[in-house]
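Reading through the structure tokens given below for one structure.
Of the protein chains in this complex, one is absent; all others appear in place.
To keep things simple, chains are lettered A and B as they appear, and every chain counts its residues starting from 1.
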Amino acid sequence: MSTLLFERSLPRFAAARVVSSLGSGRGVGIGPLRLVERDAPRLPAAGWVRVDPTLSGICGSDLATLDGRSSRYFEDIVSFPFVPGHEVVGTVASDAVAADGRALTAGDRVVLQPVLGCAARGIEPPCAACQGGHVGNCGRTAFGHIRPGLQTGFCADTGGGWSSAGLVAHESQLYPVPEDLSDEDAVTVEPVACAVHAVLGAPVAGGDVVAVLGAGTLGLLVTASLGHLAALGRCATPSALLVGARYGHQQKLARRLGATEVLPPDQLPRAVRRHSRSLSFGGDPGTTATLSDGADVVFDCVGSPESIAQALAMVRPRGTVALVGMPGRATLDLAPLWHREVRLAGAYAYGSEAGGSAHDAVSTFSLAFDVAAAHRTGQLVSATYPLSRFEDAVAHAGAAGRRGAVKIAFDTRKGPSR
Amino acid sequence: MSRRPGFVLEVDKSTPSTLFWNGEGFVLEALPEGSRVVYAPEPVKALEDPYGAIRHALLHPVGDRDPLPALLRPGMKLTICFDDVSLPLPPMASPDIRQMVIETVLDMAAEAGVDDVVLVAALALHRRMTEEELRHALGDRVYDAFAPHGLLTQHDAEDPDNLVHLGQTDQGEDVEINKRAATSDLLVYVNINLVSMDGGHKSVATGLASYRSLRHHHNPSTMRHSRSFMDQPSSELHSSNWRMGRLIADSGVEVFQIETTLNNDTFPTNFAFLQKREWEWSLRDRTTYAATSTALAKVPPRLSRQILHSIRSPHALTSVQAGEVEAVHALTTANVWTQQGVDVEGQTDILTMGLPYICPYNVNSIMNPILVACLGLGYFFNMYRGRPLVREGGVVIMRHPTRPEFHPGHHPSYIDFYEQVLTQTVDPTEMHKQFEESFATDPWYVHLYRTGHAYHGVHPFYMWYWCAHALAHVGRVIVVGGNPAAVRRLGFSPASSLDDALEIASDIVGPSPTLTHVHNPPILMADVH
Partner (left out) sequence: MAGSGLRRRIGAARFPLAAPTWPTTVERPEPERRVGLDYDHEWSRRYPVRLARAMVLDNVTRPVARLVAPATVRGLEHLGRLEGPVIFAANHASHLDTPLLLTTLPTGFRHRTVVAAASDYFFDRTWKSVLWSFALAAIPIERSKVNRKSADTAADLVEDGWNLVIFPEGGRSPDGWTQPFRGGAAYLARRTGRPVVPVYLHGTRHVLPKTPEWDGRAPGGSGTEDRRGGRLRRSPIAVLFGAPMVPDEGESARRFSDRVEAAVATLSREVASDWWQARRAVSAVAPVAGAETAHRGPDAAAWRRSWALDPPPSRARRPEWPD
């Protein structure tokens, strides 16, 4: 059975880094990822079950890993060799009990909630975060009875979605897929959950001006989630949702998913200025123009130093910049952040979302299923590849915007070669 | 040789190609046989002694007004307002007509011992003029006598302390104008009447007004009912201004209007071929055409702009009249028609025009796509009396590169208008409802208008409303040689050549349409029978 294995190999790592500097995804051919024949990992303990992936997405963090540019921070919460792939829809190989307590029979479709928290690691009693349902904030992803790994797809013991051999998952990671949801919709549920978590974690108030930087998968899903959650009453309705999208297909999708205005990223600050009725200062060559008022919340769905700097220049004093896209090392001028008391907040993964007075606390994934169904987020899946064409797949994902795509996924249903 | 009147040429096999302006350059286009080309009359003879004529006009006013010296006395409050940088086009060679008039007025004021004198540039919502522009318009002597003391001011339509609400007209239109001007014992207005739209009550009622007042006539509905706004009796824009002007007069503001007309001697000798009929081009004209059109096409737009914007026009004074506004303006309008009027028989299916590098709103600046639309559909289209040159449902073909370039200092709100409004609607009424107010009250645009050299936030809307009559009247607008993305953003069709444009037009006007080309500039007004 075919599996894409990511091994620890410093020379290959360095080579990937050099080549990928020419363009994300280009270095995968000489990088540490290899197609191997391998069986599914053994089940680590009771409560674990094998899942056979159907579709598995390529995420921005996967690309960063393959390009060799992900942060060294992750070194100790990743174990090698691992099988990438944490955006997974698949079928369970045997009967099990899902995270919400529903019974699953062999062959049922599930979406994987990939975070490997205390429950999956057999840590008793669980940490405070896991106890509160905030599994994404679990601090013990390097401990317990499986090897380190913040998520399935970064852990040597669990396997990952980029494999036709299957992976192993703890029952607390399994979410059954409703009948009416296609596999394409289902494979986007994990990124939708990230977007939902980011939206509900940001202090959006009624009438706010909200800006979204970047219209890749996350940017588009944040746009969709904000609209849907506001309609559900789970978050406030902004007066304007402004999206910076570089490419034509992204702009069309962003409009369809509920953006008030969609502009190329270099024009976004002007739209934010106008909607927030701000003055503007600075902006001479070499400095970024700063808005006197600016957006109340900026979702940075890119995560580059440039995008964070742009977000800081667009946000109002005491406003919030939510980092949704995975950032890395960045050199930033933090004077405006200090002077304007801007909150720069991370937004990672998912867990449980407090509903406030009007709603019950609910798991992020169940909201994500709602959003995926409402917006048919499977429309973002632009192309699927068999594992044997992984080099093409990763190259396509690395140039997704330029090549008119959003989400690229591996299709493991059709066998290793198609 | 006596002056030849305007002329309509019928193109035949021996007609040479016709000059089309094309932004910062020009091209020769072969028009189909049977097309008509409208040429402006030749320049009216200039007054021989402009200073003497000005003095004479001030001493012999028309209408119910005393000679200027009789209105001047020590201790009075005198305000002299003048037209801004948007007139004349291109800027005239020194001395500017405003300088000549204002110097004469000031000599009289100094003689009469008037101490309290303030100059106001009547720029409404236009950008503030720069020091160089003011010095050019007024001359160093006036500038140096007034600017250092803060007595040379530019109308600020957003300064609540210097506006006064004089009341509402019988149609409920607010009249709010410059307070210094309104509370003066005498308001002398120094006008340049380049086109028949200028002057009259519009000078004070528009030039010195606030947004609150201007919105009553600068809106899609008024502009659609101004047919055309170049023909005062048929212009709703002017009816509104006239109501306001009368209210201003009734509120006790004494206006001494000085209007001037210029001839259409538009280009200096080295560019003279631009105002000649092609079959009369001499060897020198043909050589300069070849050299300049090639050079302008080769150099980057920035440089060709600089070259063309440094042209100073030899415009000469043809008449000056002073006194009561309406009496003065009647004379002025007649003089403008003498210079610009051309009789044209019947309408046409296709109207073609070559748009030059300059319009009233980009002097020393960049002609952005919105101004391109305004110059073609606002100005050139409306240069008619009676009926539009193009029939209802006909096609307008303009030639201009229409690059999406903006002057960030002069036109900041235009950039947002282009990026955020035109992407959503090109319908004047719709944008009026949805966007106008937020642009008009935007604090950043207000700040730039008041402290920098920026057009007011609402100004791009006005430019688009200027096109409202044409947009409702014509079936399609085609831009030849324009940047396709920008042209589509404006809601027009791009074409790569005149032949392509005629091909596109045939969908609307059939295979053998009539075609009329307006050979403008020099400015002409078509009297369509």
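Going forward, a contact is a pair of C-beta atoms (placed from the backbone, for glycine too) under 8 Å apart; a residue touches a chain by one contact, two chains touch by 3 or more.
These figures come from a predicted structure and were not determined experimentally.
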| item | value |
| --- | --- |
| Chain not shown, its touching partners among those shown | B |
| Per the touch definition above, residue among B:Pro69, B:Gly346 or B:Gly409 touching the missing chain | B:Gly409 |
| Candidates B:Ile366, B:Val458 or B:Val487 - the one touching the absent chain | B:Ile366 |
| Candidates B:Glu33, B:Asp66, B:Asp144 or B:Asp343 - the one touching the absent chain | B:Asp144 |
| Contacting the left-out chain in the complete assembly, out of B:Arg36, B:Arg65, B:Arg135 or B:His432 | B:Arg135 |
| Touch list for chain B against the chain that is not drawn | 91, 94, 106, 110, 113, 115-117, 128-136, 140-141, 144-154, 156, 305-306, 309-310, 364-366, 407-410, 450-453 |
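To be clear about the criterion, only the chains that are shown with their structure count from here on.
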| item | value |
| --- | --- |
| Contact set on chain A toward chain B in their complex | 261, 263, 267, 270-271, 273-274, 277-280 |
| Sites on chain B touched by chain A in the complex | 415-416, 419-420, 423-424, 438-439, 442-444, 447 |
